[in-house]
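A single protein chain has been omitted; all remaining protein chains appear in their positions.
Chain lettering (A, B and C) follows the sequence in which the chains are written, and residue indices restart at 1 in each chain.
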């Protein structure tokens, strides 16, 4: 139960930061710095309890890599989606229910961007937070959080830069993305999680 | 005595950075980066002496968690408030006693924002600086400082983004906030400290 | 083979971030933060497998310092150049084959800038990632990535700020640099690698 609460809290603050810094008036071109840092601080704060996923794609990747119990997976995902939705509703309230224009991405490009960005994120997570070769390090939160920042700077204009189905739910609730497009995130993010778990096993063959 | 001096110095530099970067001409939209980094550097520099609170809400949360002696609490708070006020007066002098317009927040929204932001801050502090599960890490200052940066980017426009009664005093002295609104910060910040201490105990049950 | 895959992945994400944040519409004046962070995250993620070079000049410097097998060098360079080219093609596709104007640098100044910036990068890499005096640290990725960020802020306007022949190939493929100028990067970058390896040996005489 405590693990699920930590996943709820972390995802809540991640999606709250997305909404508050992206919806006008927000943090302008610094939004990716705020969003990546929100993930960083929550990974550092909650990693020792739940692993600090805050992202259904990360939970799937960590489960495939063998560092998340199958029985935890559905509860992690539920906690993450509820956290993302709760943050979306609070954002709308604090912004006085603003008029938000949903982006209209090129579907093919957005699918590639979500796949590529989520691959980077889950590849970094598996290597800095679950690999024997980096165990005991003090940089895992910085590496994970700043991966989201970097990919948001690089790919945010193409797909919105969710790289996370719980964030995708949040930006859909807030009106930043269209409900009809949520499959782009689900497909792109989960596919990337699978590929990065396979990549991790290939490059860390002795690391069971 | 040395602990109180460290708390004075750290809070002084935190509030000085707030005032100098927020009052025009300041650091523009980069002010949260400077402010969060001010807290980070002072946590790294003074944590080994005083714990590096620089914030009455943090002191209350750490005391409730059992890592600050009750006898130290009033002196920590006095040192923090004096540091915040001293920095406010120096800021006004260096800025040639500028005309500052106080923000007029929506009170309900501001109360929520101060509660939410201070919860994030005290939750991160307790987990990265007092938990057995993260002991010996080298990231505590980065996590704590960048929590203030992130919450300032996300919520600064709603409440001013103090998340700290000593900062609230400082911005009131500088004219950035109205004296009549200081209760928003006191109530929001201390309530969050209590809730995050309870949250910490729930998610770290074996960590006495 | 796994080392070469890691070098491909890291260089791919580095050059993808360069292209996506520099070609309009990109990340504006924040591009160096994104680019340096791309290198940082990939160094933290892949360093335990391949050393995390992602840069032919770094591979040469590390080989001269005695921490990269001669037999690995050509395959590292091939993986890096392929990664850079692949990222350039993906960038062009995601940006819908944009009209890009190549910079026209002052050749002498650009040669100096590429030498100076690559010296900083390889000097930092050798000292934070291969020296006995800093072994076991958790900051190597931050130091290496932020060297590229710093030098890009300082020298990007003079030479484009590649400091990396694989990045030079990528920006040439994308049209940001002229093919006729690629020798500037090759000469400046590899010369700097040699000088920094010699400098490292001079300042770390007992470190074989």
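As a working rule, a contact is a pair of C-beta atoms (placed from the backbone, for glycine too) under 8 Å apart; a residue touches a chain by one contact, two chains touch by 3 or more.
Just so we're clear, the structure is a prediction, and the values are computed from it rather than from any experiment.
Q: Given that one chain is not shown, which residue among C:80, C:127 or C:164 touches it?
A: Per the contact definition at the top, the residue touching the missing chain is C:127.
Q: Could you tell me which of B:46, B:105 or B:188 touches the chain that is not displayed?
A: B:46
Q: Among the options C:12, C:146 or C:190, which residue touches the chain absent from this view?
A: C:146
Q: Against the chain that's been left off, what residues of subunit B make contact? List them.
A: Touching the chain left out of view, subunit B contributes residues 2, 5-6, 9, 13, 16-17, 20-21, 25, 27-28, 30-31, 33-34, 37-38, 40-42, 44-49, 90, 93-94, 138-139, 141-142.
Q: Footprint of the hidden chain on subunit C, which residues?
A: On the subunit C side, contact with the omitted chain comes from 29-30, 32-33, 109, 112-113, 116, 120, 123-124, 127-128, 131, 133-134, 137-139, 142-143, 146-147, 149-150, 153-155, 157-158, 199, 202-205.
Basically, only the chains that are shown with their structure count from here on.
Q: At the subunit A/subunit B interface, shared numbers over all numbers used: above half (same) or below half (different)?
A: different
Q: Any idea how many Å lie between the Cα centroids of subunit B and subunit C?
A: Distance between chain centres: 39 Å.
Q: Would you pick out the residues of subunit B that each touch at least 2 other chains?
A: Residue numbers touching two or more other chains: 138-139.
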